[in-house]
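Accompanying notes for the structure given below.
Of the protein chains in this complex, one is absent; all others appear in place.
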Amino acid sequence: MTLEVSGLTHRYGSKTAVEDVSFSLADGEIVGLLGPSGCGKTTIVQAIAGHLRPAAGRIWLRGEDVTRQPPERRRVSVVFQEPTLYPHMTVGENVAYGLEAREIERSRIDELVETHLELISLASRRDAYPAELSGGQKRRVELARALAPEPDVLLLDEPLSALDRSLREELRRAIGHIQRETGVTTLFVTHDQADAMALADRLVVMNEGAIAGVDTPRALYGSPPTPFVASFLGRSNAVEATVVEPEPLVLAVGEQTLTLPEARSDRPAGASVSCHVRPADLTLAESDGTDTAPTLSGAVSHVTDRGSRYDVSVTLPTDETVVVERQAEPPPLGTTVTVRVPAAKVTRFGTDTAGK
Amino acid sequence: MTLEVSGLTHRYGSKTAVEDVSFSLADGEIVGLLGPSGCGKTTIVQAIAGHLRPAAGRIWLRGEDVTRQPPERRRVSVVFQEPTLYPHMTVGENVAYGLEAREIERSRIDELVETHLELISLASRRDAYPAELSGGQKRRVELARALAPEPDVLLLDEPLSALDRSLREELRRAIGHIQRETGVTTLFVTHDQADAMALADRLVVMNEGAIAGVDTPRALYGSPPTPFVASFLGRSNAVEATVVEPEPLVLAVGEQTLTLPEARSDRPAGASVSCHVRPADLTLAESDGTDTAPTLSGAVSHVTDRGSRYDVSVTLPTDETVVVERQAEPPPLGTTVTVRVPAAKVTRFGTDTAGK
Amino acid sequence: MRAFDPRRLRTPTRFVPALLGGVLLVHFVVPFAAFLSQTGTSNVVAGLSAPPARSAIRNSLLTAPVATLFSTLFGVPLAYALARTSVRGKRLIEGVVVLPLVVPPVVGGAMLLTAVGRFTPLGRAALAAGLPLTDSLAGVILAQTFVAGPFVVVTARAGFGAVDERLEQASRSLGYGPLATFWNVSLPLARGAIVAGVVLTFARAVGEFGATMMVAYNPRTIPTRIWVEFIAGGIDAIVPLALALLAITVVVVTTVQ
Partner (left out) sequence: MRAFDPRRLRTPTRFVPALLGGVLLVHFVVPFAAFLSQTGTSNVVAGLSAPPARSAIRNSLLTAPVATLFSTLFGVPLAYALARTSVRGKRLIEGVVVLPLVVPPVVGGAMLLTAVGRFTPLGRAALAAGLPLTDSLAGVILAQTFVAGPFVVVTARAGFGAVDERLEQASRSLGYGPLATFWNVSLPLARGAIVAGVVLTFARAVGEFGATMMVAYNPRTIPTRIWVEFIAGGIDAIVPLALALLAITVVVVTTVQ
């Protein structure tokens, strides 16, 4: 493992910032550390970079325990949310800065600066000062400066959060491209699930200082391990249900029943479960057709026109509301509609884990 | 018209910030003013609020020309991107502040404060100081303070931009709810097309100080008037083509031809046009089927797994790349695929407007 | 730029700045401690009861608050204007405000004498009107205001600068004119900085020596009285008055902040 974080715990005063966090990055991997603001992401970055000594836990870099090493002894480069280019150095000097700290001869430094400026397509701005660059160019130079000393691990701490949408997408592509080119092991920290899912090989999802799930974006999105992951990675409808038959699974949602033929439940008849399903996976059928898919009926209570699609809110007799995405013209408010629920797309959580 | 902006032009030094901008808001309407950073949105807000005297143009409020009136003589409330609650006043005092400026008796003020705190579900925090509130609560109190004096127009200047995704969506819903409840004429300024499309009755899209399009979100998304609007309101593929037959329309894309049976072109045979189509509207067919939809062939050059879907990049023989959204497992890299192009979803721009 | 070679200095030496800084701290603390230990050996009460000492204390407690009041009354609006407007020549005005800070007090006193001295038109007119501007309490106040006034302007200006202008814009949009907005929003929010500036101005005014010596050697304030007694009786003679001056300053600085 290139980077291994094991049992990391830290407190500020009496407030726990992170609690027993463990994960690792394989060589060349790009992993997204994803979670809402205040979930402890920055504490983890600071601990890995060496700017913070954790209360407990260990940081390993290429098999060496670096927990008590100062930052300059670790080969970890950091790119922060706010630009940290040195305003009194040119672009070239900024990129060379990390190389000059190592035993590298001048001509080799020049070469490496050139290579890395080409990587970010800014070779022509070598003698410019950061103040002369655009926001996106500054970001790219920061990446070059971080990469030039060939760090073991590159930490990207919300590098896109302060940017506009179009610049953000351009830089997201640039980061993906540069990471593939250089193969640097990268931890990409963000609160934005779209950035994380587009870039990362694997995701570490955090919530309130603890890990809520670790897996590929597709696996976490498709089969979220907790309701938090389900709703954090994308919009999710939650419906409370009761197990009627464990196998084949039959659920009761108020007076209605949902039969999920290929599923079975660990939980006995009578147990409460929380069912999660994404708005894009639900479809509307005007009336009960001959279709075999499980369905729920309800009344259209609200429609939002999102330009590219409609979000149709359907209120079930249990007073729960589910949102159905729809491309076509939505039915008028108050219409009774049938919502088709694809069995394979329903994730169930026992209520004991629902609060997690 | 509750608010009418006509011919607004302003410069900072020699730099033009806005150039001949005109639009209007009908009573009770919520309009989104949408554009990238630096397109002049804030200048327009400042001019409407009266904090800036425009170089040219007029601002009308309920039929009265207020261009030369100071802010305190206009009934325009502003909510800024950064909170502006007064830290030395309680929540109740903040909300009452705008009422005390008018000829309203004390008991009526108390009533109005109560009503508006109930509207934002914070009646219980009336005696709290802003520092004791969460970020979302502060935003809601700002809304209440802005609404309490019953302004003619409510200006929301990027009220969500500094917030996290979940808080952002919660507040977006709250703003929509409050606007429907109070019916206040609202100009919602943002650079985020998702916020704008979810909230606004109509959009004013700006680019580089000028208006690029005004219409409902659905109309602008479905039939964008310019390539800028097409790509700013959502992802868009652009393909350069040449008119072969104007009616029925036949286009040449490199060696391939696209027949759009129901369309006709104003432009003669031989003219260049830029075709825009959204990734979600394209589908992949493994081989040329019996399908009548127009198709383009190309090779799969890149696949991004976005968790909820795959983005499949298909490079055409002309070296242009189009992105196709796909739920199912994508074909392997290098496969030759056929992209189905639904005729109704293609927007064409003459090359003379393509640079706009 | 060739970066400083890090290899020679890789080992962190966190104590270097603390050690170097400690030298200066010692230079500040030792005289203070030595002075306070001295006070035990002299009869402070008796020293302060003598009529000349009491008159000096009275004069200082009369003039410094008035100078502070003038500086605040005229300086806070000036600070607000500097923080919020961008008129041509603003840099010149800022230079004028800082001028008394860099001009040595004796030179400041000399300047005041050339403007309001007994033999200048202004000074002669004031004298004729029964308000002598030199060797009078009015002269002391003029000197103190000249030397100490800039403190409240500079500090309050920074305070107003730190108030987000949008808070004022919101107040305007809520129906308040510029003056009401200043009173309701800007002033309360810059209060901390203004108070700090007022305190600094008072501390500087009450201890003012150089300009006062030139403009009004008489009537004596505490600092000028200290000088007279020092000439006559050396260091032991002045401990009571110096302690009184220190006490006034420290009490005002610590209670108001």
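As written, the chains take the letters A, B and C, and residue 1 is the first residue of each chain.
The working rule: a residue touches a chain if its C-beta (ideal position, glycine included) is under 8 Å from a C-beta of that chain, and two chains touch if they have at least 3 such contacts.
What you see is a predicted model, and the numbers here were worked out from it, not measured in a lab.
Colleague: Of the residues listed, C:47, C:75, C:139 or C:197, which one is in contact with the missing chain?
Modeller: C:75
Colleague: Which listed residue, B:4, B:20 or B:93, touches the chain dropped from view?
Modeller: Answering carefully, the residue with contact to the hidden chain is B:93.
Colleague: Using the definition of touch stated at the top, determine which of C:23, C:45, C:129 or C:232 touches the missing chain.
Modeller: Only one listed residue reaches the unshown chain, and that is C:23.
Colleague: If the missing chain were put back, which residues of chain A would it touch?
Modeller: Counting over the whole complex, chain A touches the hidden chain at residues 49-51, 70-72, 74, 76-78, 80, 82, 84, 86-88, 97-98, 101-102, 145, 149.
Colleague: Residues on chain C that touch the omitted chain in the whole complex?
Modeller: Touching the missing chain: residues 3-6, 9-14, 16-25, 27-35, 37-38, 70-71, 73-75, 77-82, 93, 96-97, 99-108, 110-117, 120, 142, 145-146, 149-150, 153, 175-180, 182-184, 200, 203, 206-210, 213-214, 222-223, 226-227, 230, 235, 238-239, 242, 245-246, 249-250, 253.
In this section, only the chains that are shown with their structure count from here on.
Colleague: Centre to centre, by mean C-alpha position, how many angstrom separate chain A and chain B?
Modeller: Chain centroid spacing, chain A to chain B, equals 25 Å.
Colleague: Chain B: which residues touch two or more other chains?
Modeller: Not one residue of chain B touches more than one other chain, so the list is empty.
Colleague: For chain C, what residues touch not just one other chain but two or more?
Modeller: In chain C, no residue touches two or more other chains.
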